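Just one protein chain is left out here, and the rest sit where they should.
Showing chain A:
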């Protein structure tokens, strides 16, 4: 019984982790159709922002929940202005540009901080499920993932900015005729996606450690989940991370983490074969 409790908890954390690493990528890919290959490096920057802020005596919660997303959001803003805005509508070119950006960021961070992994302390302890101890930090990840998705959903569906974003992504020319400046909306959306990546990096830093190449560990899962989720960012990300997080964690528990990731990939391949447009390409089409 205790074991089931532990597995259940781990599955929840696995789902939360995937949702968290995916939402920022989902915003940028889903809304702007830009494949941001520097997504993992945006997370890495969030992790370093958390690490640096923390070593300068700033409260760890503030460092990961506020400083990391704001810092990476600003980086995203600069990247959009200097790089991405020249490449809208040119998918292959944006892939190449963001891939180059990711290599550049890895190199930059390596020359500043060196190759050795840094640690960020885990701010909460553990609790017990029967005989087993589980980290309370798992709850933090799940809660942050839920808040990020719910917050993004609320922004899209309830605010005027959300309405403008949805309209602009659907038909930028018509939105312009109604007084919207699409370049400003693109800029804000890209920065928002980057900020969410920074948040993910900051929150996962205590678990994954902080190093220049940490992004590589996340990027594949994040892409698979975005594609599996389909067009509706919030619903798609939630459902796909639910599915893939469950498979990954459950199979890892039954065998090894490597087999778990293989199972995740196989599930993704099968799913994309059956639902080429992702889950929300067929079901719940009108959702956000």
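In the analysis below, contacts are C-beta pairs under 8 Å (C-beta built on N, C-alpha and C of every residue); 3 or more make two chains touch, one makes a residue touch a chain; residues count from 1.
Operating definition for what follows: contacts and distances are computed from a predicted model.
Colleague: Out of "ABC transporter ATP-binding protein", "Tetratricopeptide repeat protein", "Membrane protein" or "His-Xaa-Ser system protein HxsD", what name does the UniProt record list for the absent chain?
Modeller: "ABC transporter ATP-binding protein"
Colleague: Have a look at A:171, A:256 or A:277 and name the one touching the chain we're not showing.
Modeller: A:171
Colleague: So one chain is hidden, and I want to know which residue out of A:108, A:133, A:147 or A:163 touches that hidden chain in the complete assembly.
Modeller: Here the residue in touch with the unshown chain is A:163.
Colleague: For chain A, which residues touch the unseen chain?
Modeller: Residues of chain A in contact with the hidden chain: 160, 163-164, 166-167, 170-171, 173-182, 286.
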